[in-house]
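Structure in structure tokens, see below.
A single protein chain has been omitted; all remaining protein chains appear in their positions.
When the chains are written out, they are named A and B in that same order, and each has its own residue count from 1.
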Amino acid sequence: MMDYLLTHAPALIIAVPLLGAFLTPLISRINDKLRNIFVILTLGLTTFLVFLLANDVFTNGIRTYVFGHAGDITLPIVRILFEIDGLNAFMAIIGCLLPLIAVIYSWSFIKENTGLDKYYTLILLMTAGMLGMMLTGDMFNFFVFLEITSISSAALVAFWTNKGKASVAAFKYIVISAIGALFVLFAVAILYGQYNALNMAVLANNMSYSFLDKIALVLLIAALAMKSGIVPMHMWLPDAYGRAPSSISIILIGTTQASLYGVLRVCFTLYGSNLTTQINQIGELLISPAVLIAILLIVLALATILVGVLMALKQTDLKRMIGYAAVAEIGFMVLAIGAAISTFQTNAQTGITTMSTTGMVALKGGIFHIINDALDIGLLFLVAGAIYYATKETSLNKLGGLARNMKYTTVLFLIGLFAVSGMPPMNGFASKLLIYESTYQINPILSIVAILSSILLLAVFVKVFHSVFLGPQQSSFKKVKEVPISMLIAMGAIACIIIIFGIFPDLILTNIVNPAAQALASNTPYITSVLGGI
Amino acid sequence: MIYNFPYIAVVGLIIIGLYAVVFRRNLIKIVIGITLIESGVNLFLITLAFREDSIAPIFTGISEQTADKAPEIMSLPVPHALTLTSIVIGVAVLALMLSFIIHIYRHYKTLDARKLGGDDQ
Partner (left out) sequence: MMEIIEQILNTLDTGSGFWNPLVWGTIILIAFIIGYTIRSFGKIGYKKGTEQTKPFLSGNIEGDKEKSHIKASNLYWGFTESLKGVYSSLTKIHNGNINDYILWFIVIMGIFFIVLVGVF
């Protein structure tokens, strides 16, 4: 039984939420509680399968799965292929934990709303799309799952249709998603027209970095960067995160990080060593494209961090402020990734592409920060949702003195505050320490901007803590009670994971982050496990 | 030279679509611009499948004389499948965008993109 599950795990991880999504409207006609339990069980089964697969990949190496064909891969490759290496397994862990927490949280958060069968159906569809985007090894399949995710998440952003604001945010989100996905399709079509292949491993093997390939690289990076919220294309992010229900905001974080994973996959695996061996000539300077991409990404990342933090300081709406903090955190990730790309070199004699040690540390810091950021900002969104559930207020000017009534929420918000601003001993400190120390050796200015922005993030959330939780008891909030227990369980689970990641960072780094970083350092294992050494 | 004409049409469609999205204020015109970009990309996908003097890639459609030369005169079938998928996705996105516009009009009574949204609302 376990062997069967393990062999077919890549297909089951997509199929189980998809089947659950189609069965949910039927089950919700019978009973409401039954539907909630069914959705939680479906997502629990998906999480179990993802952990099984991740355990196998982290210990045994890359796994491939061909849809519709039992046995080995035969050339030429015409079927859809799922290829799971360390980075895919790492992203899949994020992609299955966040919806599970969100559904446990929604048990009582969203209970008084109508249209809940559509809500749970769309959550399951979004999970299937997000996991498909993170596991696939085929470029057009990536586009299809990208569109599935953006359509279902746009419908969920507009869930509270009784006011007009959520529909405006959802409209902006779907326009941005549609244009980004269309440009991704354009780039995939260019690559197909040149090489007659849609599979990532075959494309990486035959890539020759001609003029059309450069155009495809530009289109892919720009479109996927817009979808992951890099300045100056970040402006949809506070709108969409701030006006969606809180349990949806935490899953939206997973989808934006899946787009960031797309940038990583394109730069490191698809174009791989072509970025260092083909030399650009600008004027009289000979620069490899890796350094050019690194400079562009680092400049954009610095702008992202500064704009995100400065705009967050001025907001008075709680969830919009957390949205801007999420933009700043994505800037940290892209800063680390840009610093890692800039040390990409190819040894001329042996032809092996490596990064220097500093680059590997930066890459590990950036990838570790992906999961830390998902957990920290997720916890903050859940606390904001709890405050909205208890007081029906979102503006910071009208709140005050809530620590007397909501003790557990205050402690959880404190944990989230320390984690986001990078204070020891939480997990934010471990990944930010790696980023500070490695980017300092590339250029001191990067590290200085990063540290200053972390301090400003601490200032932003201390402002929130003071104006929401501290202070005298306001007369309008005398009857505020603690939030129901399912929301506390969800928030407490994330807080426990944050503390465990913070106290044992080296355990997580060597077992989970290291295989992901090694998978990016060289694309040769990715190609040979599909093409078999040809 | 005449076989390059579809590629010029693709670039023209995408540029007109981008102009409509960036410079027009009415929300429905923005949606029309997105549809134009999508039509351009679909046209590009279909043009990749073309081979000179080719027939549709269906195996029962070959006549007796050309049966031995069959693989060379069929157009590529894969981009046809990709285009069908893309058209269906485009329909879903278009329906979703228009239903959002209905909700926005009901609450704001205007379809001007400049009057919607702001930092502190």
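Methods note: contacts are C-beta pairs under 8 Å (C-beta built on N, C-alpha and C of every residue); 3 or more make two chains touch, one makes a residue touch a chain.
Bear in mind that the values here come from a model prediction, so they are computed numbers and not experimental data.
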* Which of the chains on display does the removed chain touch in the whole complex? -> A, B
* Asked: So which of A:Phe109, A:Phe159 or A:Trp236 would be touching the chain we can't see?
  -> A:Trp236
* Structure fact -> Where A:Val66, A:Leu81, A:Ile221 or A:Ala517 are the choices, the one touching the absent chain is A:Ile221
* Candidates A:Ser259, A:Ser438, A:Ser453 or A:Ser529 - the one touching the absent chain -> A:Ser438
* Among A:Gly68, A:Gly115 or A:Pro472, single out the residue that touches the unshown chain. => A:Pro472
* To do: Can you work out which residue in A:Ser108, A:Gln194, A:Thr316 or A:Thr410 touches the chain that's missing from view?
  => A:Thr316
* May I ask you to list the residues on subunit B that touch the chain which is not drawn? => 18, 21-25, 30, 113-114, 116-119
* **Interface residues of subunit A (partner: the chain not displayed)** => 171-172, 175-176, 179-180, 211, 214-215, 217-219, 221-222, 225-226, 232-233, 235-236, 239, 280-282, 289, 292-293, 296, 300, 307, 310-311, 313-314, 316, 357-358, 361, 396-397, 400-401, 424-425, 429-430, 433-434, 437-438, 440-441, 459, 463-464, 466-467, 471-475, 502-507, 509-510
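Throughout what follows, only the chains that are shown with their structure count from here on.
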* With chain centres taken as the means of their Cα atoms, state the distance from subunit A to subunit B in Å. => 28
* **Interface residues, subunit A side, partner subunit B - complex** => 78, 140, 144, 147, 151, 154-155, 158, 161, 163-165, 167-172, 174-175, 178-179, 182, 185-186, 189, 192-193, 198, 239, 315-317
* Asked: Across the complex, what residues on subunit B touch subunit A?
  -> 14, 21, 27, 30, 34, 37-38, 41, 44-45, 48, 78-79, 82, 85-86, 89, 92-93, 96-97, 100-101, 103-104, 106-108, 116-117, 119-121
